[in-house]
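A single protein chain has been omitted from the complex, and every remaining protein chain is retained in its original position.
Letters A, B and C mark the chains in the order given here, with residues in each chain numbered from 1 onward.
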Amino acid sequence: MSLSRRNFIKGVIAGGAAASSAAYLFRGAGSLFGQTSAPGSVERLLSLTVNGQTRRVDVLKQETLAMTLRYKLGLTGTKIGCDRAECGACTVLIDDVPHYSCSVLTHTVRGRRIVTIEGLEGPGGVLHPVQQAVVDEQGFQCAFCLPGFVMAAVGALKTNPNPTREELAHAVSGNLCRCQDYDKILTSLLRGAEYMRRTT
Amino acid sequence: MAGTLVGRNYTPPDLVAKVTGRAKYAEDFRAEGMLFTKLLLSPMPHARVRDIDTSAALSLPGVRAILTAYDLPDLDGQERALTNEPRYAGEPILAVAAVDELTAADAVERIQVDLEPLPFVTNALDTLRPGGPNPRLDGNVWGPPPPPREGAPPAAPPFETLKWTTEDFAEEAQGRLPMGKPAEEWSYGDLEGGFAASALVLDETFVVQSTGHHPMETRSAMAYWRNGKLFIHASTQSVAQTRGNIARWVGIAPEDVILICEYTGGGFGSKGGGAVSMSIPALLARKANAPVMMRITREDESYIGRARTNMTGRVKIGFAKDGRITALDFFIVQDTGAYGPLGDHRSAGNAASLIYQPPAMRWRAVNVATNTPPRSQQRSPGPMQGNGIIEPVMTKAAKQLGLDQVAIRRINSPEGKAPFGPVLPSGRRNHVTSAFVKEALDRGAALFDWEERKARAGKRQGSKVRGVGVAVGPHGAGSIGYDSIMTIRPDGRLYVQSGAGNLGTHSMIDLARVAAEILDVPWEKVEVVWGDTGKHLPWTCLSVGSQTTHAMTRANHAGAMDARRKLQEIAARDLGGSPEDYTVGRERVYRRDAPSRGLTYVQAARRAIELGGRYDGHDLPGDINPMTRASATALAGLGLMGVAKDNYGRDGVTYSFVIGFAEVEVDIETGSVRVVDYLGIGDVGTVVNPRSLLAQIKGGSCLGIAHALFQKSVVEPRYGVSLTDRFHYSKPLTILDVPRQMQADALDLPDPETPVGARGVGEPPVGAAYGAVMSAIADAVGEDVFRRAPVTSDIILMSLEHGRRMHEPLRMHV
Amino acid sequence: MDILTWGRNPWDQPVLTHISWNLLWAALFAGLAFLVAHASYMIFSAHRKRHAAETDAMEIARADLPDRIVRHSLPARLFHWLMAAAMFTLLITAFLPVVGLRFPWVTWHWIAGLTLTGSILFHIIHATVWLDFWSIWVGPRDLPELRAELLRDLGHDVPGPRPGKYPLGNRLYHLAIVVVALVAVVTGLCMMVRIRTPFFTRNPYLFSDTTWGVTYVDHGLAGVTLVGLVIAHVYFAARPEKWWITKAMILGWITRRQYLEHHDPDRWAVRQLPTPNSATPNSTTPNSGLASPTL
Partner (left out) sequence: MAVIRDVMPAFELFQPTSVEAAQAVLDRYGAGAWVLAGGLDSLDWLKDRIRRPQAVVDLGAIAELKGIRERDGGLEIGAMTTLTEVVRHPGVRERYAILLEAAEAAASPQIRNQATIGGNVSQDARCWYYRAGWPCYRAGGNICYADTPDAINREHAILGADRCVAVNPSDTAPALIVLDAQMVIRTAGGGERVVSAEDYFVGPGIDITRMTVLEPGALLTAIRLPRTWAGAQFYFEKIRDRQVWDFALVSVASAMTTSGSTIERIRIAVNGVAARPLRLRAVEAVAEGRPRNEATAVVAANLAVEGAQPLGFNAYKVPLMRNLVKRAIRGVEAAAWTS
């Protein structure tokens, strides 16, 4: 390789001497490229209502909700499995409706209610009925897909609290599991529906 | 060994963290001043880096460091995380660390890499042609592994050049696998005599696809250095065994690696001993002097994330009238990708000799390298591919001989200490520890209402026709010789150190159930310590190949017996008599003849600390692994320590079996296949954790079903680039592609060669389902409709439409 | 303005894809600019033509010549108009979609291209076998004519060669069109391998990326050049003082007077008389076509 190692190393040292900045995934305010707003475009600072709390966040225009949740709000329960709206690991509720948060621009959910897996527990750490059912039935294995499945199921149960096995399978069909005991996943979520009916 | 814990369902202690989102996987960790890295991937399948111009990238504000192959330690020609001679499209060439991902990505775009294209090959057969291109500068096939030498680590097989002749390829046009000079072979018995004595000989070629592992969690990792030690949050299947690999990849001592991986978002073999890419954030963090997060994208994962070896196999089988196999001749061309070598082809040969018990068999293989993404073992590596190649032939033979599909498998199935594989230098063949395949077939046929379903197979209703299929999935199911560490501490709790990965199979917790059972500690008082090499873990098997349950229940059995012995000794020392006079139970060690005389575990733990020496881990057995020794030393003095190596004997090699039963419905107007019902039934030894075990059977079955129906990987032949970089291209199974209810069961017959009786279960269901579903499709629409997988609607429809097989006969990666 | 457009192939290597379609506007502009410039010049020019009296004198002297002199044989005319139709179809199908008038153009384009190719092949054979092949070509021997014509254009009444059958401008134009059209045709035929036609299996990988890039760029350059050339050609055909030539391409003949006025009878000797009552000592090849190829 004719890359000059000396220049290369010099360059790296020079790069390393640049000022440190915050450990965000995306540039913070006063960013390096100074993302300036064109007239009429959205304001970067916005209020997000997540799990019942309203928080002010500086969000880039191209930032997805999954990234905001994970890297700005510390809500890492929402997983990114594909980042392309294919696997469902990032599923959250927006106004009670399941969405792939990897494919929602954060600026489009201003003023809407967002619920993540961290927001399901009741006061005092009481598990949501669907969470409890998943624990009881040991619904998942590696569980990376679990938050997405649970959020999809919780969202579906809001419109159909008494689903058949078939209906619930369709409701969570936008979520992939690679350990793939879909049978047990479905059983546990169905149990969750039963628990929910019992608690309400 | 069933008891109050072993053989019963329980709620694993990690579940609440999982359902609340508090379980932290590698990418969930943050560190002060954390940088982000993005990879520059080779666009070419084989090239040489002539020059890299990073100046424009480095002048970008926020770019902190760039790591190239020059920064990586040499690994004796083995795969490294970055390369100057990319051998597959998508192989990382360099990594940029910057203050955020956007800057890192922008920087990657500003880098000029001058690549010189080199010859490449994506179809394994093409490199075997006379004058065919080689995938690497030094050859194209892996030779046979050198014979193992006492005390030395297994040497890598040689990499050689092998070309076949034009005559060898003569049969290619007929869709039959050319069989030129093999690189490896073995045989036993009278092959020709076997064929001569047979009533039916079938000679079939089958193309088994490659598929990406694609665990839901990609191989993301975050690393930082503190006081000269590397702290790395990564995703691995095997915590204990990954530490040494990371040390080697980074070029430091294993003691200087702290690996944290409490939760692993799946691996399926792709993260067996970690991932070589872990060295990128580690070395970048050192270079940039800041923590580095490497978030691996799904597309990255489809290149660097490992895949199953694809095999094109040809099998010639002779059958007697009653279906008994008289001779089996098996030839495999395995595509082992850009790196290697792998042994799937050997495992496939061994598995075939095991589940069909041919009296005469020949196995020949060529293990070919190509410029396609690197392979690793994937859930049932080898036997599963073998199932795909052979099971449809078994189904065809049954049909031609007028036999039942179950019957033909039953008559050939292994029993007891069944032999398998080649004749060893000792002059004998290996045998398994136990096999109850006939029982499993019988149980399964009954549970599945086989006869009833069989009766309606092949009958049409509207455009729909149904078929049933069965297959026997075998796989090696356990290793031996690992260590365990456990301590009974003065707080009255039993701490079991577990060096296995947490893949959610819960074998890494099940092993503690065995210890608790032996020591009779209530489950609430058991702490399993896992997921962090800073927490002093014992030398543990790789959590791959269905090993953990077998290997680690044995090790923990040994450790628990050691602790028990020490309890007895302490009691005898303090209360008189000989250790044999004492037994344990209800958290006490007490005299058998006077149960009131004894010590509580709390007392015993305190005494052990007072006594020191071997009782609290200051004096350790001589045969344990250095890692175990270091961990036990660090834990010494905390309580009564059980620490031991698994020295239990074993007569034979441990294998598990799962039988798959499938019913499918094929729409002959569209070629669509629906799996109507599925049953997996396991001959997997003693059931330790019933719910997890059935989950393994069903989950593994689903992977096999996906392989039968549509999961694939595709490589564009002209440019040698993977096309299946998205899920809707590679098509992993969804919840709507499986029966709404699946069945699974296990025989629960203990393996006689292991103290707990348990064998592994993760792998064998995959091949069982693969074979069973394809057999069922063959049963529904005809045995000759397909000779490749996945059996997609286009294949079925075209073949039915033309009345003959209508698909690419031999091409790979389509 | 970029003249070429580039893409990056799957190996991230730069590949030429097209000319920039801005060049189409450039060609149109150039064609129209020439047209305006020439028209203005013609209005104000002092082009030195043969005096009418001079022509009168010649006509009397050459009364042996027939009234009508064949300039273009029927096959030559058919060829010309077929090629013109093909050329127009090609340009329209190529460029209307570029300027935003969209329709399925590819099939028409290649059919027209094949028509053009066929007509050119016919023309080459026809011109070689039956016509005075060299009458249309330009060579060093044309330098005196060039000089004379230039001087006449500047208003000088000079002796020196007058055009033979084809004026020098005509011949230069022919040369240009030969080069450009052949480039377009040859590249176009290659490009047919990249699309679906009944003739062969589509194989976009027949050539290397670089070769294809050059092929596409050459085709594009030839295409836009043809736009300019065709504008110029149509313009000249439409100019009143050139009408006699255009008419000849339709009817096949010119009058004796036009013959004598515009041509040098020594350089374009009428070798056969179209009317039976005429005779000329130069008539040596009875029944052969009189006309040499023109555009």
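Heads up, the rule we're going with is that contacts are C-beta pairs under 8 Å (C-beta built on N, C-alpha and C of every residue); 3 or more make two chains touch, one makes a residue touch a chain.
Keep in mind that what you see is a predicted model, and the values were worked out from it rather than measured.
Novice: For the full complex, can you list every visible chain touched by the one that's not shown?
Specialist: Across the whole assembly, the hidden chain touches A, B, C.
Novice: If the hidden chain were put back, which of B:G671, B:G699, B:G760 or B:G782 would touch it?
Specialist: Here the residue in touch with the unshown chain is B:G671.
Novice: Out of B:G151, B:P425, B:G462 or B:G803, point to the residue that touches the absent chain in the complete complex.
Specialist: B:G462
Novice: Just one of A:L60, A:I117 or A:I185 touches the chain that is missing; which is it?
Specialist: Only one of A:L60, A:I117 or A:I185 touches the chain omitted from view, namely A:L60.
Novice: In the full complex, which residues of chain B touch the absent chain?
Specialist: 38, 40-41, 43, 101-102, 104-106, 108-113, 297, 299-300, 456, 461-464, 466, 665, 669-672, 709-710, 714, 716-718, 721, 723, 725-729, 731, 733-737, 792-795, 797-798, 801, 806, 808, 814
Novice: Since one chain isn't shown, list which residues of chain C touch it in the complete complex.
Specialist: 5, 7-10, 12, 15, 17-18, 102-107, 194-196, 201-205, 212, 216
Novice: I need the residue numbers on chain A that touch the omitted chain, in ascending order.
Specialist: Answer for chain A: residues 33, 35, 37-38, 40-42, 60-62, 64, 83-86, 88, 91, 97-100, 103-105, 107-108, 152, 156, 170-174 touch the chain left out.
The definition used in the following text is that only the chains that are shown with their structure count from here on.
Novice: With chain centres defined as mean CA positions, report which chain is farthest from chain B.
Specialist: If we average the C-alpha coordinates per chain, C ends up farthest from chain B.
Novice: How many Å are there between the centre of chain A and the centre of chain B, using C-alpha atoms for each centre?
Specialist: Using C-alpha averages as centres, the distance is 29 Å.
Novice: Note the residues in chain B that touch 2 or more other chains, in rising order.
Specialist: none
Novice: On chain C, where are the residues touching two or more other chains?
Specialist: Chain C, residues with two or more chain partners: not present.
Novice: Chain B touches which residues of chain C in the complex?
Specialist: Those in contact with chain B are residues 9-12, 205.
Novice: For a test of understanding, state which residues of chain B touch chain C in their complex under the given definition.
Specialist: The touching residues are 43-44, 115, 117, 716, 718-719, 721.
Novice: Give the list of chain B residues in touch with chain A in this complex.
Specialist: 9, 11-12, 15-16, 18-25, 27-28, 30-36, 49-55, 58-59, 61-66, 68, 70, 84, 99-103, 213-218, 263-266, 268, 287-291, 295, 297-298, 503-505, 691-692, 694-696, 698-700, 702-703, 706, 726-728, 732-736, 738, 740-742
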